[in-house]
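This is the structure I have questions about; it appears just below.
Note that one protein chain is taken out, while the other chains of the complex remain in position.
First chain written, first letter: the chains are A, B and C, and each begins at residue 1.
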Amino acid sequence: MAVPEGPFPPRSRPVHRWWSGGADRGDPGRLEAFSDGVMAIAITLLILDVHVTQHDGQSLAHALREALPEILAYAVSFLQIGIIWANHHALFRLIQRVDQVLLLANLLLLACVSFLPLPTQLIAEHTHGSDARTAVLLYGATLAGCAFSFNVIWHYANRQELILPGLSPLFHRDLTVRYRVGLASYAVAALLALLLPWLSLALTVVLALVFLLGPSPRQAFQGPTTSS
Amino acid sequence: MAVPEGPFPPRSRPVHRWWSGGADRGDPGRLEAFSDGVMAIAITLLILDVHVTQHDGQSLAHALREALPEILAYAVSFLQIGIIWANHHALFRLIQRVDQVLLLANLLLLACVSFLPLPTQLIAEHTHGSDARTAVLLYGATLAGCAFSFNVIWHYANRQELILPGLSPLFHRDLTVRYRVGLASYAVAALLALLLPWLSLALTVVLALVFLLGPSPRQAFQGPTTSS
Amino acid sequence: MAVPEGPFPPRSRPVHRWWSGGADRGDPGRLEAFSDGVMAIAITLLILDVHVTQHDGQSLAHALREALPEILAYAVSFLQIGIIWANHHALFRLIQRVDQVLLLANLLLLACVSFLPLPTQLIAEHTHGSDARTAVLLYGATLAGCAFSFNVIWHYANRQELILPGLSPLFHRDLTVRYRVGLASYAVAALLALLLPWLSLALTVVLALVFLLGPSPRQAFQGPTTSS
Partner (left out) sequence: MAVPEGPFPPRSRPVHRWWSGGADRGDPGRLEAFSDGVMAIAITLLILDVHVTQHDGQSLAHALREALPEILAYAVSFLQIGIIWANHHALFRLIQRVDQVLLLANLLLLACVSFLPLPTQLIAEHTHGSDARTAVLLYGATLAGCAFSFNVIWHYANRQELILPGLSPLFHRDLTVRYRVGLASYAVAALLALLLPWLSLALTVVLALVFLLGPSPRQAFQGPTTSS
């Protein structure tokens, strides 16, 4: 299927270039813009799943108290998608070119993010019993799916040399560790749902905050030792 | 209706310039941004059609299993819109100017993409019998509508010289063939719905993946024979 | 309330500068981006109002035929918002600076556009009798509200010298006429709803197409008489 493109071997694999979302311009700008759009919409659609239902003779204040699980689930998922957005942004600043397989891997990530409103609603509706376990398991599995997609993007981009050249090996290792730890942690959080659903949910929040506020990877580029 | 704009004939038809979405800047940037927005929203709205309905005494796990057709339909349509987005991106990188008729043709494409959530929901709700055939037929017809719009955009842009100059004739022919084959294949897939709805649906997925991962057109620009 | 900003009178009114959405950069770029977003979302949300309801024992094909008014209304409103977007784009290419009042006028336009899904649904649900008249009247009035907002933006931007300098007087007059004729025509179309609702609706479609495909204003800038 490979299409010859000239007498000299190109710098990277020539196939799959046409659909490649900005590769010719040397940056994945429009893929980023599309992903931003999808994540901005997914985060805003979350509110559509918060319903305040008032039963006969019930005060609105009482109905709002009953809607607290939905409001809490809204806040948790808002945080998760916001941090996934920041993560996506940080990762794609390192990516120089995009090919079709990377585009598919990115679609997988976006599909997981867009899917999140559904388990969010389920954990709000099922707050105890075996259904709560099922709901939190699906929720954790969706987040683990996001973490898995990040790993696929990172590893594929490295293997195909789609990453900016000149990254520090230490930074590179930090990032690989970070993505693997992330996937393992979210997978553990998801499985924990079978035993202690609420602890599992709390763990996903802690994980998100740790990945945002915790230590950053080491410096990405080995700059000159004396910066002006 | 033509409005004279100077003593010399302009490089292209002078009418319809005012509304033309960026023509004066020489690039269709804002049309692309608007289209990106519409497709990002359409792809994210798909999740709103996935409903998990729990009947009395039914476990959530059981209800989720019953919702599997909806979740599968979500995944299939997510893939379709994602690949249509990539296709749109690749096509508009070749378009230099936009006029009003092209804008209308692009609106037709966006209308088909935005319409997709409706047949997606219908194929999820009707999984057998004649209603399944109707639903998959509508689904395939909507995708064929997208393929048709791509053909209209490509042929009109060529006739009106809205395409970047200097495209290789081989690339040009590859693209024309690709769009025609795409339209024919999706039309066949749609009609197949009358006989074997599930095979028809599977065919649309295969088609999308073939167009994304299959052979790219030959090189767009005839560069110098020796690239540095 | 005026805040003095220097010993010399500035080129334009100094008040209201801070909130002014890009004025300091000399272009209304972010206002355009926000408006693009709102219009892209409004156009895509239209599909949420198309419902295919199947009564007991009814085939899906039959239910789809019954949903034809909704699908037609979807197509009409899609066209209207698409053309309003193109119009907005063409207008803001002429606007150099934005102040707070212009921002409010633009919000009025966006509010009318975002409101359109509601009357769209109403005309689909009420296809005959006095309710059809009410629905089409509201639909036409919303479009007339859009036309009114365009007039406000254009006249205010002129009075406050927010327009690019050097516009040809002929182009300027063409545009003023165009906006006034647009407002008058949509107002007539709205009032026609009281007599012939379906003709009123058809008229709004014709108007949209005439404004898109009909004669453009004369050349905006008086270029040199010989273009290279």
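Just a few scattered comments:
Keep in mind that, in the parts below, a contact is a pair of C-beta atoms (placed from the backbone, for glycine too) under 8 Å apart; a residue touches a chain by one contact, two chains touch by 3 or more.
The shown structure was predicted, so the numbers you read here are calculated from the model rather than taken from an experiment.
Across the whole complex, the hidden chain's contacts among the shown chains comprise A, C.
Of the listed residues C:L107, C:L164 or C:L209, the one in contact with the hidden chain in the full complex is C:L107. The omitted chain makes contact with just one of the residues C:L45, C:A61, C:L167 or C:L191: C:L45. For subunit A, the list of residues touching the undisplayed chain reads 32-33, 36-37, 39-41, 43-48, 50, 52, 59-61, 64, 74-75, 78-79, 82, 85-87, 89-90, 93, 212-220, 223, 225-227.
Interface residues of subunit C with the unshown chain, by the touch rule above, are 1, 3, 5-8, 10, 15-22, 24, 30, 33-34, 37-38, 41-42, 45, 48, 100-101, 103-104, 107, 110-111, 114-115, 117-118, 122, 126, 130-131, 134-135, 138.
What we mean here is this: only the chains that are shown with their structure count from here on.
Chain centres here are Cα means. That of subunit A falls 26 Å from that of subunit B. In this assembly, the C-alpha centroid of subunit A lies 36 Å from the C-alpha centroid of subunit C.
The set of subunit A residues touching two or more other chains comprises 41.
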